[in-house]
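Below is one structure, written out as structure tokens, with a few remarks after it.
As you look at this complex, bear in mind that one protein chain is not there, while each of the others sits in place.
Per-chain numbering from 1; labels A and B assigned in written order.
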Amino acid sequence: MDSSKNLSAKIEALLFIYGEPLSLQKIAKTLEVSEEAVAEALQALETTLTGEDRGLFLVHDQEKVQLTTKPDFGALLETIMKEELRENLTPAALETLSIVAYAGPMTRAEIDYIRGVNSSFSLRNLSIRGLVERYPDPKRGNVYLYNPSFDLLKFLGVAKVEDLPEFERFHQLIEKLRHPEEKSVEETSKEANAPGTQ
Amino acid sequence: MDSSKNLSAKIEALLFIYGEPLSLQKIAKTLEVSEEAVAEALQALETTLTGEDRGLFLVHDQEKVQLTTKPDFGALLETIMKEELRENLTPAALETLSIVAYAGPMTRAEIDYIRGVNSSFSLRNLSIRGLVERYPDPKRGNVYLYNPSFDLLKFLGVAKVEDLPEFERFHQLIEKLRHPEEKSVEETSKEANAPGTQ
Partner (left out) sequence: MTNYEVKLQQFAGPLGKLLELIEAKQLEITAISLAEVTGDFLRYVKSLQTTAPSIIADFLVVAAKLVLIKSKVLLPMLELSKEEEEEILDLESRLKIYREFKAASEHIKQLWGKNWRSLSRPFLYSLGEHFFFYPPEHLKLSDLTRAINDLAVTLKALLPEEQKVRIAVVTIEQKMEELLNRFKEAGRQSFQSMSGQKTRTEVIVLFLAILHLLKDRVIQVEQGSQFSDIMIDKGAPPATAISNQ
């Protein structure tokens, strides 16, 4: 099953997900094949991509390769950006933004918990528009904290978050809901011996 | 040059750039073509992607479509990209998720009826994890409908809910539940012999 065709498919999937340029050496190591095999499969992939019905393209220099859109479609990104950015915020994005503004810095998990829905897309959207900023949590690796951006506050005409209308009230409310696990210690201990618990 | 092949190519490029699920309507608007043309080109794209040398895949529901990697490479890419490990599903979550996957869109009351138990915690949990999506029922204010999310389809490695094992059977079961007056002959005769019926 590990034919050269299959290797081309694997490389396409890998480049699709990775996004950034990737060295042949690293591809070979990751997929546990020789660099020659990778070079060959890339050649085959490049040929397939020239097909009229394909929208993707391989960009490469001597050692690295990246999957992008065909140069003909370069204007598409701009078109989409303009369309997306012209639109108003969706209710989900606005809700997420208000939580970050009134209670940031906050992790995505905390925002998800308060909203009761997953917020990844909203947060990415708000980040791209420069409305929120994120930085790695110094206490935990791999976790980001979200804050309202300085540009946003300036745009709204407030100097700092504390100047948001009714800041204290809403800030307190969100804070109260923030660390749910600590509140339920007593209840949890009661549950500890529940039957049917696996 | 604006052949249908070229439209497939453009759509592939657009989905590649956008990343998130995109509605057919929005694709049509962005590329300035009819929705029928988009549907046709998507069908062609889906067929091309089944090729052995292709690493990509289309996931879709009734109105949206997303470009992803083929499910075959899941384990491989998960390790490379250091994706969050998938958490196990609790019995309650699995039960709720299955009902939504096979029978969504559904209200919480319908899910509660089948499970015989209040499902709000489970639905909230699944919603936070992004495995189900909720949206207000257009026919009734204040009532939410729950649907399987694109993330769920991707996790399960299926292109669409219809590809779930025995989808037709379970789907019809739900339809029968919603319209009980059209009971099958077999069921009626079975019930006639049930004790306690006079």
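Quick note on the criterion: a residue touches a chain if its C-beta (ideal position, glycine included) is under 8 Å from a C-beta of that chain, and two chains touch if they have at least 3 such contacts.
No experiment lies behind these values; they were computed from the predicted model shown.
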{"item": "Which residue of B:K5, B:K64 or B:K154 touches the chain not shown here", "value": "B:K154"}
{"item": "Which of B:Q25, B:T50 or B:N118 contacts the chain that the document leaves out", "value": "B:N118"}
{"item": "Touch residues of subunit B, complete complex, unshown partner", "value": "16-20, 57, 59, 66-72, 74-75, 77-78, 81, 83, 86, 89-95, 97-99, 101-102, 113-118, 120-122, 124-125, 128, 150, 153-158, 164-166, 170, 173, 177, 191, 194-198"}
{"item": "Positions on subunit A where the hidden chain makes contact", "value": "13, 16-17, 19, 68, 77, 80-81, 84-89, 91, 94-95, 97-99, 101-102, 113-115, 121, 124-125, 127-131, 149, 151-152, 155-158, 164-166, 170, 173, 177, 180-181, 183-185, 187-188, 190-191, 193-198"}
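We adopt the following convention: only the chains that are shown with their structure count from here on.
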{"item": "Whole-Å separation of chain centres (CA-atom averages), subunit A against subunit B", "value": "22"}
{"item": "Residues of subunit A that touch subunit B when the two form their complex", "value": "3, 5-6, 8-14, 16-18, 30-31, 44-45, 48, 52-56, 69-70, 73, 76-77, 79-80, 83, 112-113, 116-118, 120-121, 198"}
